[in-house]
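I am attaching a structure below and will ask some questions about it afterwards.
And now, chain A:
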Amino acid sequence: MFATKNEYDRGVNTFSPEGRLFQVEYALEAIKLGSTSIGITCQDGVVLAVERRVTSKLIEPSSIEKIFEIDSHVGCAMSGILADARTLVDHARAEAQNHRFTYLEEMLLQSIAQSVCDLSLNFGEGDGSQKKPMSRPYGVSLLIGGVDKNGPALFTTDPSGTLFKYKAKAIGSAAEGAQTMLQEEFKTDLSLEDGVKMALRILKQVMEEAITSQNVEVAVVSTQDKIFRRLTPSGVEEYLTSL
Partner candidate 1 sequence: MVKESKQSQFNPYQNNGGTVAAVALGGRVAVGGDTRISVGYNIISRNYCKITQLTSKAVIASSGMVTDAQNLHKLLLARITLYKHQHGTEPSLKALSKLLSITLYSRRFFPFYTFNLLAGLNEEGQGAVYGYDAIGSFDELKYGVQGTGQELCMSVLDNQCKGANRTDDYTFTQDPVELIRDVFTSCAERDIYTGDAVTVWDITAEGIQQTSIPLRRD
Partner candidate 2 sequence: MALNHTVDPIIVGASVIAIKYADGILMCTDTLASFGSMARYKNIPRMAAIGNSTLIGASGEYSDFQEIIRLLREKEQEDFIQHDNISLSAAHYASYLSSILYGKRNKGNPLYNSVAIAGIINGQQYLAYLDLYGTHVLADYVTTGFAAHLCKPLLGNDWRPDLTESEAKQLVEGCMRTLWYRDARASNRIQFAKVTREGITFEDPYVLQSEWGYDSYKTYSLNPLYA
């Protein structure tokens, strides 16, 4: 009946004879098309930096938002389908607030990331017992970074629901090149300042367009106050001139 192996990519929850889930693998491909995002953990905080692809002069660059605040101590950068990211971020925000309400404390980063992964893998038909799940895998990968009681941390999630903790990680179209650079340049005693510079330096090299304060987005969470902060365009400009 299924003559060619390509037939196995019809159902989202059907394994191929080689043990692969093609729809999940295709979703992973969607991320490779997305803009590049970088996350770096430093001694005194976490940096998230993404490239904004301004495809037309007529787009208002500030309307492209690819870094989100999940809770006051956690942010997230995405690569892939923006709308899918919003669904996951909405879920993460609700979980974080629910945790605050129930336990009077901020939610651990790992737990937030794990709750995103739980939702990521919840796709397909559903069994009718609860709300209908997403019909296909989420085509997005997230870099979830922030500071909790265990210090700064960075996690990645992807469409397969896999969770990893990273010291520094790049996702998106130029992930490979950027990751190589991170591997070479990363040090454990990095300051937050140096982290921002490193992220922008790497973005500058992997971006097709020339880097400006308009086509990148940067956010940090410092261990000092554990507060998620976006850098203003003028703040980014300062770093860019110092590169």
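Please note the rule applied: a contact is a pair of C-beta atoms (placed from the backbone, for glycine too) under 8 Å apart; a residue touches a chain by one contact, two chains touch by 3 or more; residues count from 1.
Regarding candidate selection, all candidates are chains of the complex that A comes from, given by their letters.
What you see is a predicted model, and the numbers here were worked out from it, not measured in a lab.
By the touch criterion defined above, chain A in this complex contacts candidate 1 out of 1 or 2. Those residues of chain A lying in contact with candidate 1 across their complex are 101-105, 107-108, 110-111, 114.
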